[in-house]
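Input: a single structure, listed below in structure tokens.
What you see is the complex with one protein chain gone and the rest in place.
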């Protein structure tokens, strides 16, 4: 079969490719078969020798994923040919006991939980790294004044530390969300219709052992057509991707040449262009943004699949499997890449200051307006400042001061020094410092595993 | 302006239309302005008289939503014209202090949280009703044997109680999910760029009072461009809609004339057709399914909006507002309608039994196969049963017994009585009873508010 | 019932609200009933007097949409109560003949086509206006040099006319797409299961007359569960919204204060902020972008609904109805608003020139690199220019010239005058002019209706 390695690596890491690749899935499926056989042996349903034989053969290296994938077409899933191959391997003593009492979905759902559990460990680590990076920026740039922008327009002065604090809280929220979703992953064992009929009265006991052996929580009941947990996981992963795209997207906007307030980390071959020698492209942000667009698009596959028919859905469940691989890769890739960006971010504080200076009139307009309001009335003050802003040649401090003083109503109540003081951004940062403190405390309180 | 009342009521309740309609939104916006003025008065930033004047005027009946909506076009949101109108009302003493230090998004985000908090109370109640309905069915039909169907084909016998127990766990999971999402709703107050600059050093104090007065939790920091909480809420609501569609979709499938195992509750005008006098349509399921399709489609609006630019997004945030109204209506409507369906469900146990009888051969094939495996080997047993199933004229017990006995390999190891016993569905229900017990216990443990 | 007028107007026009509102839908449903009765009278299936009586009563002013919407819940659609009301109105002679042989979906699908046909006339007109606006900009700014930006970074010089020509082609493509989709709208008449059984042998004749009377094409066969035409329409409308968001999004990016290359049209109350007196917000772009996000999210409702079950889908079809209203409003609103933006756009050519000047070194790097390649080899030339770009204090022409000349390898093959000539953006615009000509010709060839 042809390979698919040309685009996939761009939006994820090698570790995630590996932990969600064919080999990882096959091993997770085999792990489930092992746990099943052992749990049934413990319950006395399967001979210990058979269970041992099965366990000995359940190594992914003994199976060819390409063959399994091709053979999967006939029955719609790769468990059927895998069980056939495994049965041949362990024959004669183990053969009859392979997959005893289970259904394909038991094995694939459990494998999906194992793959997700293993891959999210990587994502959790990258999110922690991303949070630490934001935390450092929040503290380091606590006093780095810059333009706060709303609807892409200058609004008020903020600090870069305050911005990073906002990122930090968003990332920490994602960490809680992902932790909750991961804690809800559960083993799946129900047999053909969820009743574990083939196991007689030992069903619940076997299911409990099976989950314990796999290191997965036991669900209240089998969840073949109760897909709340995969939907929740998908939501958490899409939130991670979106949050990474928020942070890296801010970086791309601030990296615009006319702003030049930050740069993605440089390095050999990073962000180059095939034609333009000078370009320093926000390639990290491009890749994260692209991953996020694709991750968010996968949500309906999971949430639409919650409406699964009767005891096993026709098409909703199979659509989840490949989509889960994609989502883990995209969200994890977005988190890792954004952590790289934040950790290595170049912050151009001087450019930030220069951008503040040249739009001081705009940035401080609210303050000027509020200061004039008691004298002129709120509405007149608002209009006065807006008019002066339009009349000032530029938005610089001097031009704005001059334009305001040219209005007799202003000149009657304020001196040039008063206005200049009002135009100081450093003294109009509100409670930015407190927000930074709160964000950092929230981060520190995130429980270690 | 023209009305939009022709389709909206079909997929929601009057209570939800009301609690998310114009009047509800305007009142929530006004409640936010009142809380702001009072919090600022407490902090000594605004005269108490002004705060009182503002509070006195903040009644939605004094504002015309149609006019506000039209005027909203100029600035992109209805807060601007509402503040203008309110300022005129409370002039001269209150005027300058209306909306002091806040930005439009503060008011709209907080209003969205209030609307969501109020509307989700209705949804929470309907989910409780739905869960109780499932719980009753699970107990009542603990022994009602029916066909379990996977990929829309008969698989194994289950009980209707077991099926309802699966619904119950799914609904209970949604209740937890929605409760978590609602507990994360938080007041929004940050001013133009999130720093509360206009409030000087009293920003955090005012923000705390504001949240307290509104009965909303205080966020770690303002969240103008940290949309994790609205995404999480959207996810929970879409999960509710999807779960409702799962339950009602099962009902629609079981209601097919050839199955006739359940019926949606009857009543005058319920489920009729404009042409066909005889039809008993699964109209509830149709409406719930339709609501769920639309609810799931709204997810990308919220999760895509997590990548919000800088200190206020250009287009992502405004897209959330109308979508939230839709999502609350659709998800809540789906929950309410499904609760109605479950509470009034007609269960046709005799038809269930008849359907089991006529496919007993199929349903018990796994059991027959497992019973023959020790004698014939697993693979041969599997083939033997499959061949007999194909050969039997129908899937009924008698035909299946005869077809099996016609195979000498079977006849050599089993009698007709053995086979008939194996074909008893009541003794092949596995641990259905335990699952029902566990589901009901999980339901009972759901904490009251 | 509560109104919903607070947010809806922000993203659409009054004309679109009206042409897709309750009254418009009810009238379109009634128009379908009239056409049905008349076509059946022509075929001799219904008495002419009955047909006349029905036609006389089919005025939307005689029906209350709020009542119909409420009553629609019982059967899942408003045709059932409307037919009941109409039957009472025309009793006794007309009563038995109302809705003869039709099914609710016949009337609603046909009404949807009429509503879409009428609403798209408005959209078509706004797209024509938008195309004309782009065409004017393309010609007027044929020589207005500006920075071309890729990945939000300066790439090469372009002209604003070239940019507008790109918009023009995109808008023209949308006009073709929408025209094709609209030409595929077709009348729907099939009766309860598509066979027109109640009309005996006159079914095809009645269906043909019905379509003719309504001014709609006749489909090959009834399309109750063949939803290709609504999916195609949804695709065209989402493309319109996306294209509008492309154009207005470019405007918002160029409007950033640090670029200030264009401004959305000004006007009283346009683009103001509730707090910041100075802000000139890209409100048009915000509203268009928000509409596009919501429009695109609706696609899965239509394309997912293509998989409609058997002879009438359970939940896919009903989900289309409200979504069509939304999509027409959002796409049409986006087109209209973008036409306003383009028609009134303020182009700040001097700022464009200044932005070119200050990044000339970057913009002309490709040209410098290509010019040096024959002398230094391609890879060395690329590196040489990149190094000079990094070393130059700014990207201005003088700094770049100096930095390059400081490299002996460059100085050996080029004079300062050579370099300055290479740094002229006006002479490095490639075939921009030809593209403009081709775009304008493509626009002029678009056929008038």
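Per-chain numbering from 1; labels A, B and C assigned in written order.
By definition in this document, a contact is a pair of C-beta atoms (placed from the backbone, for glycine too) under 8 Å apart; a residue touches a chain by one contact, two chains touch by 3 or more.
Please read these numbers as outputs of a predicted model, since none were measured by experiment.
Across C:89, C:193 or C:353, the residue that sits in touch with the chain not pictured is C:193. Check B:153, B:183 or B:427 against the missing chain and you find that the one touching it is B:153.
Touch with the chain that is not drawn comes from one residue among A:89, A:125, A:319 or A:353, which is A:319.
Although one chain is not displayed, chain B still touches it through residues 150-156, 252-253, 255-259, 275-283, 286, 300, 304, 355, 359, 361-362, 365-366, 369, 382-383, 385-386, 389, 395.
Mapped onto chain A, contacts with the missing chain fall at residues 1-11, 14, 17-18, 21-26, 65-66, 68-80, 83, 99, 101-104, 191-192, 198, 245, 249, 252, 268-276, 281-283, 285-294, 296-298, 300-301, 304-305, 314-316, 318-319, 321-323, 325. Within chain C, the residues in touch with the undisplayed chain are 87, 95-96, 103, 148-152, 155-158, 162-163, 165-166, 169-170, 173-174, 177, 180, 191-201, 203-204, 219-229, 231-232, 235, 238-239, 242-243, 245-246, 249-250, 253, 289, 292-293, 296-297, 299-300, 303-314, 366-367, 370, 373-374, 377-379, 428-432, 434-435, 438-439, 442.
By our rule, only the chains that are shown with their structure count from here on.
It takes 180 degrees of rotation, in steps of 5, to superpose the Cα atoms of chain B onto those of chain C. Per-chain CA centroids place chain A at a distance of 24 Å from chain B. The mean-CA centres of chain A and chain C are about 31 angstrom from one another, to the nearest whole unit.
Multi-chain contact residues of chain C (touching two or more other chains) are listed as 252, 273, 275-276, 281-283, 286, 300, 304.
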